[in-house]
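Note that this complex is displayed minus one protein chain, with the remaining chains in position.
Each chain gets a letter, A, B and C, in the order it is written, and its residues are counted from 1.
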Amino acid sequence: MVAEHRELIAQLLSEPGVHGILGLCLEKGVVGPHLFTNPADADRLVLEPKWPLAKTAFFLARSLQDGESIGLVCRGCDIRALIELEKAGQIRPGAVHFIGLECSAEQAAACLCETPYPPGVEPPEAVTVKPASVPLVLALTDKPGRLQLWRDHFQRCIKCYGCRNACPLCVCPSCKLEDDGYVTRGGVPPDPLAFHLIRAMHLADRCVGCGACQESCPAEVPLLALHLAARSALRNRTGYVSGTTEISPLLTAGREDKPRWEETW
Amino acid sequence: MDSSKRSDSLPVLVVGAGVCGLTAALDLARLGIPVHLIEREGHIGGQVMRLDKLYPSDHCAFCPVWTDGAACLAHPLITVHRRTSLDSLDPEPDRIAAVLKVQPPAIDPEACIFCGLCRAVCEENGAPGTITMQPVGLPWDPAAPPVPVIDSALCSRCRECSAVCPTGAVRPDWLDLSPTTLRLAVADVIFATGFVEMDHSPLVEYSPGSHPDVFTAIDFEAWTAEAGPNAGLIRRRSNGAQARSVAFIQCVGARDQRFLPYCSAVCCMHALKQARWVKRRLPEASIAVFFTDLRSVGKGYEGYARAAAEEGVLLVRSRPGMVFSLPEQNGGSTVAVRYEDMRSAEVITAEFDLVVLGGGLALCPLPGASVLDAKRSEICGFCREPVDVSQAVVQGSSAAAIIAARLIGRKGGRQ
Amino acid sequence: MSGVSLAILCTCRDTLKGTLHWRTIEQEIKARRPMTHVGYLPSLCLYEDLDRVKSLVEQERPRALLIGACSPFAKGRAVLDKLMTVCEASISVTLVDLREGCAWIHTGDPRGASAKAADIVCMGLAELEHRQSVRLERSAPEQRVLVVGAGPAGLAASEILARLGLEVVLAERLERPGGLLNQIGKLFPQNVSSEEFLGSLLKGIDHPATTFLPQTTVSRIDGDPGKFIAHLSRSGDEESLTVGAVILACGALPVFPEGLFRFRALAGVISQMELETKLKKLEADRTSPLEITSAVFIQCVAARDEVRPYCSTICCPTALKNALRLKTLKPDLVVTILHRGIMAPGKALEELYRHAMASGVFFHLYDPAEPPEVAGRERAESVSLIDALSGRRFVFTADLVVLSTPLKPRPGVAGLARDLGMRLDPMGFACGREPMQPLAAPVPGVYLCGAVRWPVPVHEAVDQGRAAAVKAAVFLNGGNTDRKAPGAGKAMVLSEACGGCGWCIAVCPYGACRRAEDGTSVISPLRCQGCGLCAAVCPSGAARLPERSSAALRAMVREIAQRSLP
Partner (left out) sequence: MTGSYSSSQSLTRERPVRAILFACRWCALLGADRAGRERLDLPASFRLIPVECAAGIEPDLVLRAFADGIDGVAVLGCHLGGCRYNEANRSARLRLFMVRDLLDIIGLDAGRLLLSWGTAHEGFQFVAQVRRFLHKLEALPVVDPDLLQQREKSYGR
């Protein structure tokens, strides 16, 4: 498995215009992201653990010259994130070549991921999210319970902006979370309805469920659950799932005469 | 040309401030031609202001009209004369002398601050209904300030309203003034007088006025309007109960050699609109539209008619021969409609809670038009040929186009 | 100028004092905004107070002026307008409604109403603090109009435009102007000769300001209102032209009833359009006899069905007109019209219908579920039908069967419509802003008339052409002068905050947002109508309405939240 990928990146590196390949590298017993530029280094490529690389790839892709490209050895969610970025005009089409990896069943379950494989491939049989793995946050049905739970979580927020900084899709040059008009400056924990829900609103049609926010959160706020819930709310209304080239219904829904989603209170 | 620049031409007289007249006036003024817009009623907007919704989009009727009305009132080149009728026209070689009759308002709209004190004192004195704040049901004229109106017939001339008015706007003595005369010299005249509802009393077969649950289409609009007295409920006028069945009878007094030989063009769609909104609010009610030819002619109208049929509005090709009151066991009465089913050739008598008579919209007379030759006046809107709102505004603009071309073209065009 | 704000409250001749406690209101305003001077006047709307406002303004030299009076729909708007004329332009002025919006709906709760009035004033002041006025340099629109299509609508539009002193470019796909008028002989309802009618229309474009471009198609239109760039192609040559406004009058196409009612299979089964040509020839040369004894018209062929679920408006009157023309040519001809309801609305058409009946034309209603059948060997011989009213079966001999077909939209319209931000209805006809501005597209400076919008009779097309022309002239004359609410201006993008995601481009209903060279969005002020959709979707807050920004709304919300704290 790894051998094949090592061969693949060595081959890709010899192609003209390929500036480098981003992947995980084992060096001195430590695994970390690395931009492979020399085919000879290819045998240091490793595939595990799951490591969010989309944001790094985005920064790299943005600094490329015309005609240059990079390769990326990554998971399905990273690819979807980059598709979303491409759709939003953030990276040039063709700037990133993807070498997609599948996640293991455990990894998928940890992210509550329903599509733990690269887009465009047949879903492997092994990956189905078991309902039992859905955490309490999503399963709670009564509102006071949910409010209580989220309040407790949001109380711990130290407003480090780690979630935003880690998110592959948060690339705006100016962020409303830093705007005093929306999120009061200086307040910790931040106004939860403003800070977390504005972020959830901005990501409702873009979040690919990579879990980078949650991984980076020092306060262990279950952000993935929040964003996945928003994502599934949008899916329930419109059938839309981010990570494809389809335009978000939040931008186009009005064009339809009879929207697919129900107008119920 | 500059919109602020006033044309040196004589003003154009626009007779009638319905949608057609408003459009014509605005188009002319926006090309720099001064306009006198006269309106017989106290409100501008004409008959459309009496409608709750417009087909085929089912949106509020006043909303688009209001914008144009407000723009007309605000435009420096348009002078709006309400409660004014055209008395005579006298063509001269380079101008037309127009004589207008203006009924001065008993409450000065400029001075009135709409505080309602006059009405309050009038009600205290035991004469409710004498002074009414506009609007009362439909028509509603949001373009105009809500100046109260004194009913001359009910007013005892006690002048107490005048005494309480904080601005001295109320002058009940003016009720007895006769109309004043206003003379204008105008370049051209646009007639946009619209339609009047014909008097249904000669239509004995429909026993007009004999049953409270028989409406004319326009009355029914106000009765069931969301802005109307019932706030959108479909009630019977006889006992206030919710209606269970409604019949719409088309071509009443129209396409009828005794009365109006022509088709009023808008009534089929108007009936379908009302039928659909009754159906939407009362899905259980049975609704029938009796038509001669269902003339759903216009952009999207055919689809509107199909949708009505799909929603369960019964479309019956028949012209009912008789409408009469039928007593019920509980002491009330329903309205019976007797018609011939064309296919089975049977005569059927069906009972309805409400009957709506559609049709019979007569072209308004054009006072003084006959003395003008065709090159000095334009006739547009319903008074030329039965049309609906979207056609009327086109005709209004078209009339404005011809006159503007004539007046601006006469000066040798613009610089 | 000082940092003081001036709030002038109209007491409405003391009629509101029962509900609004002016002293409480003033205390509250001063507590929250110490730099506000509060003044009272008894009746601003009577303008006797106007001088006092002026002197107050001169005395206080405020940065912002707030008028607390009645609803803009009552006298507020007029008061505001008058004040604008006495105030310096540098002072931002706003009107808040304390009467209809507060005192009159809360008469039972004077305390609540007074608190609310204070809030309303503070919200107004907060809004003023965040209002940025933007002055846009507006270049004068190009005083030239492109009229696409020289049918009756386009010709009528061109005539009016030229006479109003505008330069007109009239592009026609074919060699000759006139459109479908060239194919028909007489016009209903007055039975005027279409040649004469066309002649009078053509005289209208014989004007030095009008350029007629035959055999020219418009491939694309870009640019902004006032400065559209039209790309014309004429026998292979490409040319671009700057125009201020565009009138779309490119008409519609007649449908040929292929495969229906044995059209083209039997001689003598023709379409209504073919009958027009035939009649034109016969009427021109009255010596050649009409060698038929009976004619049957079938209405609603390929119309009001599932493929074309619409009534094409003109076919019934056309059939009536042509039935009468046949009758004139040969009075003993038996003419029958099979219809699904004669669509002759109005006065003139109803008269035409009556005239046809009086002239001996027979009418039978058919049910689309049981359509008529045409029979014959090589030639049309008979038409059978079940009369929908009586249920009886009839067989008519028919030497001539005329199929009335609808008009269908031109497929090429879709591209231009997209360029011009125009919608198409499900059938493919272009849409205006129904019902009050049926000929105006959402983007200013773009108008449509004639059958491109919906099939219309010739006289209506001419009316629409004129109407569209006057609207275009109004637009080029500086547009309508409708005043917007204060703060409703044009949107703009702060390029340093713009991330280039393109959401505004995706949502703008007027096509006003575009991508600039550097990838950020720019908003064309000429197309922008100020709805604020771009600002609502912008994730980074770069797109904004400077005159009424989110920050202003935010400040108003904050004002509400702050006041009501326990």
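In the analysis below, a contact is a pair of C-beta atoms (placed from the backbone, for glycine too) under 8 Å apart; a residue touches a chain by one contact, two chains touch by 3 or more.
Quantities reported herein were computed from a predicted structural model and do not represent experimental measurements.
Enquirer: Would you mind listing the shown chains in contact with the chain that isn't displayed?
Expert: Every shown chain touched by the left-out chain: A, B, C.
Enquirer: One chain is left out of this view; which of C:Ile229, C:Met357, C:Leu494 or C:Val537 touches it in the full complex?
Expert: With C:Ile229, C:Met357, C:Leu494 or C:Val537 as choices, the missing chain is touched by C:Val537.
Enquirer: Out of C:His106, C:Arg163, C:Lys186 or C:Lys347, which residue would touch the omitted chain in the full complex?
Expert: Of all options in C:His106, C:Arg163, C:Lys186 or C:Lys347, contact with the hidden chain holds for C:His106.
Enquirer: I'm checking contacts with the chain that's been left out. Which of B:Pro76, B:Gly232 or B:Gly321 qualifies?
Expert: Answering carefully, the residue with contact to the hidden chain is B:Gly232.
Enquirer: Considering the whole complex, not just the chains shown, which residues of subunit C touch the missing one?
Expert: 71, 73-74, 97, 99-102, 104-109, 112-113, 115-116, 119-120, 123, 421, 423, 442, 484-485, 487-488, 507, 509-510, 529-533, 535-537, 545, 548, 550, 553-554, 556-558, 560-562, 564-566
Enquirer: In terms of residues, what is the contact footprint of the unshown chain on subunit A?
Expert: With respect to the unshown chain, the touching residues of subunit A are 143-152, 154-155, 176, 181-182, 184, 186-187, 189-194, 197-198, 200-202, 204, 226, 229-230, 233-234, 237-238, 249-255, 259, 261, 263, 265.
Enquirer: On subunit B, what residues meet the omitted chain?
Expert: Counting only subunit B, the missing chain is touched by 57-60, 63, 66-67, 114, 116, 133, 135, 140, 142, 146, 226-227, 231-232.
The working rule: only the chains that are shown with their structure count from here on.
Enquirer: Could you work out how far the Cα centre of subunit B sits from that of subunit C, in whole Å?
Expert: 23
Enquirer: Once you find the CA centre of subunit A and the CA centre of subunit B, what distance in Å lies between them?
Expert: The computed centroid separation for subunit A versus subunit B comes out at 60 Å.
Enquirer: Mind checking the centre-to-centre distance between subunit A and subunit C? Centres are C-alpha means, answer in whole Å.
Expert: Here subunit A and subunit C have centroids separated by 44 Å.
Enquirer: Using the touch rule from the top of the page, what residues of subunit A touch 2 or more other chains?
Expert: none
Enquirer: At which residue positions does subunit C touch at least two other chains?
Expert: Residues: none.
Enquirer: Would you tell me which residues of subunit B are touching subunit C in their complex?
Expert: These residues of subunit B touch subunit C: 1-3, 19, 23, 26-27, 30-32, 54, 56-57, 64-65, 67-68, 71, 74-75, 111, 113-115, 117, 142, 145-146, 166-167, 255, 261-263, 265, 268, 293-303, 306, 317, 342-343, 345, 363, 385-391, 393-398, 400-402, 404-406, 408-409, 413-414.
Enquirer: Going by the contact rule set out above, which residues of subunit C touch subunit B in the complex?
Expert: Interface residues on subunit C, with respect to subunit B: 12-15, 43, 45-46, 70, 73-75, 81, 159-160, 163-165, 209, 304, 309-311, 313, 341-351, 354, 365, 388-391, 425-426, 429, 431, 434-439, 453-454, 460, 462-464, 466-471, 473-474, 477-483.
Enquirer: Across the complex, what residues on subunit C touch subunit A?
Expert: Of all residues in subunit C, those touching subunit A are 496-503, 506-507, 515, 519, 537, 539-542, 550-551, 554.
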